[in-house]
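To keep things clear, I will list the structure first and then write my remarks on it.
Heads up, one of the protein chains got dropped from this complex, but the rest are sitting where they should.
Read from first to last, the chains carry the letters A and B; within each, the first residue is number 1.
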Amino acid sequence: MDKSTFNKTFNAAAKWPWLVLTPVLVFIAIAIFSPWITPYDPVVQDYSVTLEGPSAAHWLGTDYLGRDMLSRLISGVRVSLFAMSIVLIAALFIGVIIGSFAGYVGGKIELVLISIIDIVLSLPSLIFALAIIGVIGPGYWSMIMALTMAWWANYARMSRAVVISELHQPYIEAARVMGSGHLHIFFRHILPHVLSLVIVYASADAGALVLAIATLSFLGLGVEPPTPEWGQMLVDGMSYLEEYPRLVILPGIALTLVVVSFNLLGEQFALQKVPRALRGYKLKRKKRQRQLEEDIILDGKVDQ
Amino acid sequence: MINTNRRVFIGGTTALSLAALFPRGLIAAENGKLTIAISQETGDLDLLQNVSSLSAYSVVFDALIHYASDGSLVPALAESWTEASDGKSISFKLRKGVTFSDGEPFNGETAVWNLKRWMGQPDFSWIGISDAMKNITIDGTHEITIHLKQPVPAGLLEMTIVRPVRFLSPKAVDASGKQIAPIGTGPWVVTSYDNTKTSLVRNENYWGEKPDFNELELKVVPDELARSNGLRSGDLDVIGGEWVAPLSPRRARSMQKNDDVTVISAPGTASILLAFSPKSSMVSEQAVREAISLSLDRNAIVKILFEGFADATANVFPGNIPAGGKTRTVTPRDVNAAKGKMSSAGWSESGGSWSKGGKTLEIELLVSEESLPGSRRLAEMIQGQLAETGIKVAISSVDNATIHDRRPSFEYDMTFMVTYGAPYDPHGTLANLFLSDVDSGPDGKIYAHTDLDPILRTALETGGAARDAKMQEVYDWLDNNAAVCPIVAPQRLWAYSSNVSKFVLSATDYDMPTNGVKLGS
Partner (left out) sequence: MSKLILRRIILAIGLIIVASALTFSIIAAAPGNVAALIAERKAGPSASAELVQQIAEELGLNDPLPMRYGRWFSDAIRGDLGDSLRTGKSIDQEFSERIPITAILLGGGGIIAFVMSLGIGLLGAVSNGRTVDHLLRAFALIGASTPNFFVAALLVIVFSVSLGWLPAFGGGSFVSWIMPCVTIALFPGSVLSRVVRVNLQEIMSRPFATTGFAKGYSRSSVLIYEALPNIAVPYLTTFGAQFTLMIIGSIVVETVFALNGIGAFFIEAIRFRDFISMQATLLLFIVFFVFVNLFVDIVCLFIDPRIRRETHG
């Protein structure tokens, strides 16, 4: 095998899978500390320095209102990750509750819930989110709500699968025989399994969510001014594309770096950290239409 | 899956029937084609529907009177007109020998038939002269009189607007009276239209000065950058115009460096205002409104957002609007004076915001990029400027439908409004967007106050020499109460290629610039 440093890095990554966490942790740190590390207030306009190139005072230059690009990019990390976390937590919360409930109670209620989940999943998440924004109108919280409503179904479907497989485990039977109540069994034995799998899957989804948020802002349906958001910065820069491509390239690179970091993490999870059952899951998730008719797939998968 | 054939078929037959409607001999010898960009397809140019794009009507249809760029009225299908001394009737002497492009004669009968299609109809009650119309009489083959219930001082001006006032061939309607083809008396005749272009040929029987070239193509180019590229590459001859194919100030500035392209700018006839909600508790105090106006850096807005192609203004109407009022000087930005206004009105500043009696000042600025392109950036800039005075602004950017829901119910503190511009002003904006007891529809109002109503009504009802003074009283009231905050009047922006040897701006941006244009270098 070629022993270039490039490969060494790759092999290192293979040996210590937790290394892929580093870029994500760096971005999370930037997000947390951004108010203290931005050199300028990211929203203050200074008309005397509009559209200046990089300099000692402004490392990445200024935008058309004389705002410091570096400060805006740094604050953008916080905006993106904050919105992403809210959606992820809300979608997980709703998804786990509905999915586990469906799996636990079974019967007609389960059938109704799984039908709703499947219908939501029959549309790509972003299309569904756009439709909801079309109904409730644009804005920051509209965007959060729309994305949550589009994202929960994935987690619900997964939670239900885990619940069903766990219910068939002998130790649950044992607990039941020993007289444990439903709630006790659920919170004590089943929920931890659900969470451990769903959270791993969700972290792999974070990159897609950051992209979705930026896309909605790019389309003018997300964050309000003056909040520095990368998708919005990029679309604002588009009219200066010919003379000042920097205004487009910088937020684009920032956005791509964050998404790459999360996707790297997601890929690592999918290939190495995640139990085999869930990997099979990921592929089969694509065959959504078929799953509508074949509930058995879920059992088949867990039995692998 | 979707039945499209029916529609395609109808589209096809429309084009065919249009071609059949004018005599073959009309297509004269080849002597040049002018291609003008339009941002959206012209549509069927139905004079009674609010659908087709406004700018294309004037090349096909004429009105009795036309609006000239200096705000004066010039004869068109009417050679002369007389207003009765009591203002309750207007007589028109129609131009003789005019025919529609399908050969139908234009006379008193066809004129009255046209006028009765809209005058007195409820859909057109927003036009004063339509609302006040009592009846119309034919006094001779080429003489008509419109009789009114009460005088309409702006009535003649209203006869110059785009639609529905223009004249259609009586043969161009179906049994139910719906327009089936755009047949007018204007300099150009539509030969075909679809969603990519509208093609026209010169009307060889046109009553006025015939165009210098025999073909006109209105090419649909929705993207602004694509239009400027088209102009540079020679695919397009003319681009620009607020209602035709807007040219952004930024693009205009960068195109000035190009030798093959000429950029033309002229003072605009509409202004952008910051409008205050009469129901808002945040901006109910005059001191707050004055402080907002003082905090604005209008010159920076002109320089940054309009690249210099706008004029900072303190007037509701630009100076080229007739009876638009005396020009006021624009007060330069003065943050300290603005803070002074706030303090003397009892507001106190702490931690970068103002409060009074436990109420913290936070103003909602309602914008919609769809209803006013560029308004989000303008809002962002104003938000930054007001922040320096300590006035907090929260921007709500909403969609087109929501802004039209929230404006009529005054669910905002501030919003941007744009005056109608020539030839609709000043009466159009004043009558529709300022009277408290008039239904302004989904556009809402710029400002309304019961004290203003009588002053404004008097001004709108006053004709003749006293009109200017009465109008000035309205502007003075608005100014003394800081009722509106004018920001800028964007300039008219056009650009043309070297294929055009002479370019003449049209009277308003609602018209296509074709009259007087010459091709070839």
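Here, a residue touches a chain if its C-beta (ideal position, glycine included) is under 8 Å from a C-beta of that chain, and two chains touch if they have at least 3 such contacts.
Computed from a predicted structure; not experimentally measured.
Shown chains touched by the hidden one, complex as a whole: A, B. Of the candidate positions A:L25, A:I89, A:I109 or A:I127, contact with the hidden chain is made by A:I127. For chain A, the residues in touch with the chain missing from this view are 1-2, 4, 6-7, 10, 115, 118-120, 122-124, 126-127, 130-138, 207, 211, 214-215, 218-221, 231, 234-235, 238, 241-242, 245, 248-249, 252, 255-256, 259-260, 263-264, 267, 283, 286-290, 292-294.
One chain of the complex is left out; on chain B, the residues touching it are 1-4, 6-8, 11, 49-51, 122-126, 195, 221-223, 225-226, 229-230, 369-370, 399-402, 404-405, 432, 439-443.
Here, only the chains that are shown with their structure count from here on.
Between chain A and chain B the centroid-to-centroid distance comes to 46 Å (mean Cα coordinates, whole Å). The residues of chain A lying in touch with chain B in their complex are 43-45, 47, 50, 64-65, 137-139, 220, 224-226, 236, 239-240, 242-243. Against chain A, in their complex, chain B makes its touches with residues 248, 250, 254, 297, 300, 303-304, 369, 376-377, 379-381, 383-385, 387, 394-399, 402.
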